[in-house]
Every structure is written in C-alpha cells, then in structure tokens.
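Left out: one protein chain. Kept in place: all the others.
Up next is chain A:
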Amino acid sequence: MTESLIGVRGRRTKSLVLTTVIAAGAVLMLLPFYWLIIATTYPSREIFASPPNVLPGPAFFDNLTGLLSDTLFGRAIGNSVLVASVYTLLGLVVCTAAGYAFAKFEFRGRGLLFGAVLITLALPSQVTLVPLFQIMVTLGWLDTYQALILPNLALPFGIFLMRQTMQAVPDELLQAARVDGAGEFRVFSRIVLPTVRPALAALAIFLFLAQWNEFVYPLVVLRTPESFTIPVSLASLQGIGTTDYGQLMMGTFLSVLPILVLFLFLQRHFVAGILAGAVKQ
C-alpha cells in the first residue's frame, strides 16, 4: 500500500490500460444483447440492414402483436411460466427435505442413498431420454405438465447443495427444539428452513432457470404446439423457413426478458445459485 509517487503514476497507467481492455471485452459481451433489442424493433427485411441499425426502429409492437397472433408463442409463455414456477416450488420442497435428511440424521442406508444421488450427478442425463419418453408414452403423459415437472424434481445438485448448507446448522439447535416439544416437521420448518434462507433463494433461482431453459427433454416429450415451452417453441419457429425474423427475435427477447429482470434485482442470489450449480447439472 505504501507507494512512491512514481509508483502511483505507473499504477494509474496500468489501471487505465486494464480498465480499457476489460471494457472492450465487456462491449463484446453486451453487444449481442443490444443487437437483439434493436432487432426486435425492426420489420423482418430491415433487421439485416447495411449499415447495421444502431437506433431502435418503429416495429416493436408490430413484431410483438404479430408474434402473439401468428404463432402459439403466447401459449408457450404461459406453459413455461406455469411449469417453471410449479417445478421450482415442488423442487424446493423435495430437495430441502432430502438434503435435511442427509445432513442431520443417522440412518440405515444413508451412504447408499447419498451415493446414488452423487452418481446421477455424474451420469449423462441423455441416457434417460429414451426411457423417459417411453415412460411418458406408457403413462399417457406426452404433452403434459407433469411430464416436464416430475422427472427432475429430486435434482441431485439441489439435494447436494441443501445437504452442504444444512450441515452447518448446529445440532444443539434442533435438540433444543425437540426438548421443547417441537415435532419433527416443526423442527424442519421453523428451525432449519429459516436458517438456510439464502441457500433456498439460490436453489430457487437455479431450479427456475434450469426448467425455463430446458430444451432437449421437453423437445422429446412435447409433441403438439399447444404444449410447447418457450425454448421448444422458439426452436420450432426457427425451424420453419417462413418464420418472420422480427417475430423470431421478439420471441428470443421475450424468453430472456424475465430472467434478465430477475437477474438485475436478485444478482447476489443469482450468482450464488449459478456458482453452486456451476454449469449444467
């Protein structure tokens, strides 16, 4: 910290260079977002104008209403919101309960069960694509919400995260509550859950994001356009040659918008959730 005057000068130059380089990188990172937002405001044929559009154009609402009336994208938004929300709520319940059992109880079969959780963390989920499809056919669950929600509820990563977090809750706290006459569920809901609230927020965001963006599995079990979630709907829009590009960009933008807003408001939890999840599960 004790720098001579010359040192300070050198520092300043270094600081300027570093900040400039990083800023240039940041522009590259943010440019696609900017381009996307601009693209939503132009009619199809003008999106790829040369020189490129820098300022917003007039077609934002045309693209929006066009997308919602010409395609089933509005329906897809509804499906995604519903599925991701329910999945998040149920996933929180399942993962915290399991994490709690693994963290705070000694019981027969614990090692085996936890080992099973860890192994599925490493196995490629693509192996289960075919069997899950067959299960859903057998149950008659193709195109249903439960087909999307149920299979990944007991998310190995989520269980792992909650276990790690709950191990830090002191046993004495639980014992004291038990001595005071609290039932087991009460101990869980009143003592344990409140103390792990930050981890719950992180997990909730992780679950929501995972379900919101999930693609290949929904692609397999959703067959009719009415049941499509946003990513499947987007991919199908892109697939047909007649797609209006302005509408496609609008759909892409709408798929990111809620997540982006969530991110700006809950940055800390977001980073925690994604750090804990580190890449896809």
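List of remarks:
The definition used in the following text is that a residue touches a chain if its C-beta (ideal position, glycine included) is under 8 Å from a C-beta of that chain, and two chains touch if they have at least 3 such contacts; residues count from 1.
Just so we're on the same page, contacts and distances are computed from a predicted model.
Looking at the choices "Response regulator", "Sugar ABC transporter permease", "Tyrosinase family protein" or "Sarcosine oxidase gamma subunit", the name in the UniProt record of the chain not drawn here is "Sugar ABC transporter permease".
Only one of the listed residues, A:124, A:140, A:170 or A:194, touches the absent chain: A:124. When the missing chain is restored to the complex, the residue among A:68, A:81 or A:153 that touches it is A:153.
From the options A:64, A:77 or A:101, the residue with contact to the chain not on display is A:101.
Listed here are the chain A residues that touch the chain not shown: 2, 4, 7, 11, 14-15, 18-19, 21-23, 25-26, 28-30, 32-33, 35-36, 39, 47-48, 50-52, 93-94, 97-98, 100-102, 105-107, 110, 113, 116-117, 120, 122-135, 150-154, 159, 171, 175, 178-184, 186, 188, 209, 212-213, 215-216, 219-220, 230-232, 234-235, 238, 245, 248-249, 252, 255-256, 259-260, 263, 267, 270-271, 274-275, 278-280.
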